[in-house]
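Pasting a structure below so you can have a look.
As you look at this complex, bear in mind that one protein chain is not there, while each of the others sits in place.
Up next, chain A:
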Amino acid sequence: MRPFAYERATTAEDAVARHAAGDGGGNGRGGTAYLAGGTNLVDLMRLGVAQPARLVDVRRLPLDRIELDTDGGLVIGAAVTNSDLAADRTVREGHPVLAEAVVAGASGQIRNLATVGGNLLQRTRCPYFQDAAKPCNKRNPGSGCPAREGEHHNLAVIGHSAACVATHPSDMAVALAALGASVRIRNAEGERTVSLDDFYRLPGGEPECDTVLEPGELITAVEVPPLGMPSRYRKVRERASFAFALVSVAAALDVDRGAGGGGAAGGEAGGGTIRDVRLALGGVAHRPWRARRAEDVLRGAPATRESFLRAAEAEMEAAEPLRDNGYKVPLARNLIVRTLTELGEGS
């Protein structure tokens, strides 16, 4: 492990100032990195994948509260642990998809350490990214992407580029994407807020940048608007727990049962018209994938399996699976239909 300096910040302002006092750069070679739970960064440092020269510890910043907004939305401090977030009654009642997503990730021990801010910023678990002896455009820009023709059965099927086929590993971020959350960011000039959609990038030609965070910027909170409809998180993985998603779905569905359902579906059990829907996918792309095409198909449509299937297929039309991950396309389709059907049936 490369030697590094360690200091602990007392406030968000202090953290940003300490970061600025360093020699810049992200958590790649040299530079300064923020350290919170360390459940991913420390692993990457041991692997020689991240080699910061300096760590600014932000774990004990007073950002560990979950506050209820006046309109029923949430403001979740960046230092709230995953465990505390998942256990929070307000979250469980108002945004169950978020609580379910968090407990679907990692293990109890890791969730006790991992923070909300750190969860958003965890790096891909693409095996080539994690092996410092191999090329990887995300770790070493311009070195190439061996995953494209290599072991990629659990990598991206949508939105990838010639340079990178990595997936974002977070479950929590998938729920936040469906919920239309925003990220509150502190920098030297003050504060800015970025929607989660804009926060994460697709890889394009610069896969080294997972997000739009500038060097030295610090996530202080996540803002989650009120939801007001049933929601759930479904995750498919290769074992029953403690594995990254092959595909996951965060969904919320609001069905108007009084509107007669409309169309061919009128009278079907679980019918009605879809008033609103939120849908995001995990495990399929470089970022949590907000399924806007599917949402557009669904709004105003009858709440039937046929609509769900049409929406899922519309969304997955953009998929470009690689040699060994084509199964993710029907998997994502099935999981969307299944999750929306269950939400529509209230089961």
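Structure notes:
Methods note: a contact is a pair of C-beta atoms (placed from the backbone, for glycine too) under 8 Å apart; a residue touches a chain by one contact, two chains touch by 3 or more; residues count from 1.
In the analysis below, contacts and distances are computed from a predicted model.
The listed options are "Branched-chain amino acid ABC transporter permease", "Phosphoribosylformylglycinamidine synthase subunit PurS", "Xanthine dehydrogenase family protein molybdopterin-binding subunit" or "Tetratricopeptide repeat protein", and the UniProt record of the chain not shown names that protein "Xanthine dehydrogenase family protein molybdopterin-binding subunit".
Of the candidate positions A:Ser182, A:Thr211 or A:Asn325, contact with the unshown chain belongs to A:Asn325.
Of the options A:Leu121, A:Leu246 or A:Ala291, the residue whose C-beta touches the omitted chain is A:Leu246.
Among A:Asp198, A:Glu214 or A:Glu238, only A:Glu238 touches the chain left out of the display. From the set A:Pro146, A:Gly204 or A:Pro230, the residue in touch with the chain omitted from the display is A:Pro146, counting the whole complex.
Contacts to the hidden chain, counted on chain A, fall at residues 1-3, 46-48, 125, 127-128, 130-131, 133-134, 146, 149-151, 153, 236-244, 246, 324-327, 330-331, 334-335, 337-338.
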